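As you look at this complex, bear in mind that one protein chain is not there, while each of the others sits in place.
So that you can tell them apart, the chains are marked A and B in the order they are listed, and the count of residues begins at 1 in each.
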Amino acid sequence: MLDSLLDQIQRLGRGTLTAISRLGRANLFLIEVFVGQGGMLTRPGLLIKQLFSVGVQTLIIIVVAGLFVGMVMALQAYYALVDFGAEDSVSVMVVLSLLRELGPVITALLFAGRAGSALTAEIGLMKATEQLSGMEMMAVNPIERVVAPRFLAGVISMPILAAIFSAVGVMGGYLVAVELLGLDPGAFWSQAQAKVELYKDLGNGMIKSLVFGFVVSWIAVFEGYDCVPTSEGLGQATTRTVVYGSLAILILDFVLTALMFGK
Amino acid sequence: MVLYKDINLSETLIKIRGLKFSRGDRVIFDNVDMDIPRTGVTAIMGPSGTGKTTLLKLIGGQLTPDAGTIEVDGQNVHQLKTKDLYTLRKRMGMLFQSGALLTDLSVFENVAYPIREHTRLNEAMVRQLVLLKLNAVGLRGAIDLSPSELSGGMARRVAMARAIALDPMMIMYDEPFTGQDPISMGVLVKLIKSLNDVLNICSIVVSHDVHETMSIADYVYIVSAGTVVEHGAPEDMRNSSSEWTRQFMEGLADGPVPFHFEAPDLFDDLFAESGKKRA
Partner (left out) sequence: MNTRTIELLVGLFVAAGIAALFMLAMSVSNLASFGGDDGYIIKARFDNIGGLKVRSPVSASGVLIGRVTDISYDLEGFEALVSMSIDPQYNVFPVDSSASILTSGLLGEQYIGIEPGAEEEFLVAGSEIDITQSALVLEQIIGQFLYSKADEE
């Protein structure tokens, strides 16, 4: 009995050490990725190709999701406010929740699932088929050539996608509020104009999505680069990207919200 | 001191001394010495899992030994700065087991990759070089295909063309014959030999396909359990005094490496009481 207890403790210790050393590897890797950004100065085509694969191809899901989220927010806001005679504030609720929270967070979660897992799979597959090794032996730095462009594309794409999400959401909210629920279109915009602040709401939301882009892209490229080069290991790596990425987004969201919007 | 036995060979290109390398608890190399000549086909053979691929990665500087030195063309590989290591690697060609072609590029672009990376030749010249290299391996017609459209053997030949793109001084072949049909195998064997002779370079072939490798090797190292068991000219290997070597060379089912995995007596196993744990 004591044996199995000691066993458990030992396994716990080993697990913790493994996790910590993994974290250390991830940080060293991040530094290498930063240094590797320089390779794109002479090869902008690499970045453009990744912006397409990571950003443009995530656009459809972002636009559709944004539209429906905006519409739902407008409906819910109306049902909540109409009892107080405050239905003119529907636009304020829709816009504020989109800009401050829903835009950055939902975009980041969708991104982690779609683009993040794709990045992990791509890099992991290149590792498993020895393409990364092959590049090294051809005296080409695989981090510069394969990893860094994908990372930068993720960081750049995220705020762009979040902005598009929020904009489409606001328009969806407008559609529901004015066309469906019959609210005054002028009131919609003027109420929002009065209550929404450029730096505080829009600016902070963009900063949030930038942070999310950084973290999700980091996790995605690291999991791919560090994966066990078998088909099983690849599956585990993509799962980890989505799970850890999503958790990181939600936890960071709490921290950032407290910092930015607290009094 | 050159370690070659009784043979008149060219000077050494790669000197390995006192190499020690472990992965976790497993010792892969324990005090290994090797000399690899500047020209000719050197075979490194041994059972699966003895770390032959690891040896190639150590020579190429992708892994660092726990102890010992590896010198390539007079330079200590693991003491080189990254920039110098990359310069050295441009003179090494490596053929991975799967070919390791970049899957998002066509055959042409794969072979052109090292040329475009490391030279400033214009596109017309690059095209001509690529055509010539592909011609040398007999795949000039496949120039516009993508790697997914190639068979395993063809992929390896394209990888070979890529490996010689910069006219290296040595090529390392990691298990080139594994899983090939007889014709592909024959093609690869012929190619390795003729490339080696025409370009007058060092070819290191890591393999456990005894018959094919021996047919083209000029010098043989047999590695097992972390040390060099034997080395010498191919004929000497066939007539070796070591029973183990002969079992390996002839592919015998039983010998110093036993057929039966360690197990208790058969009678005891068959008639043991059910549920009783084996002793």
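Here is the rule we go by: a contact is a pair of C-beta atoms (placed from the backbone, for glycine too) under 8 Å apart; a residue touches a chain by one contact, two chains touch by 3 or more.
Here the structure is a predicted model, which means the values were calculated and not measured.
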Visible chains that the absent chain touches, using the contact criterion stated earlier: A
Sole residue of A:21, A:193 or A:231 that reaches the chain not shown, by the stated touch rule: A:193
Residue among A:170, A:183 or A:237 that touches the chain left out of view: A:170
Residue, one of A:36, A:124 or A:159, that touches the chain absent here: A:159
On chain A, residues whose C-beta touches the chain left out of the figure: 45, 48-49, 51-52, 55-56, 59, 84-86, 91, 95, 99, 156-157, 159-161, 163-164, 166-168, 170, 189, 192-194, 196-198, 201-202, 206
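The definition used in the following text is that only the chains that are shown with their structure count from here on.
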Touching residues on chain A, where the partner in the complex is chain B: 125-126, 129-131, 133-141
Interfacial residue positions of chain B with respect to chain A in the complex: 57, 60, 62, 86-87, 89-90, 92, 94, 96-98, 100-103, 113-114, 117-118, 159, 162
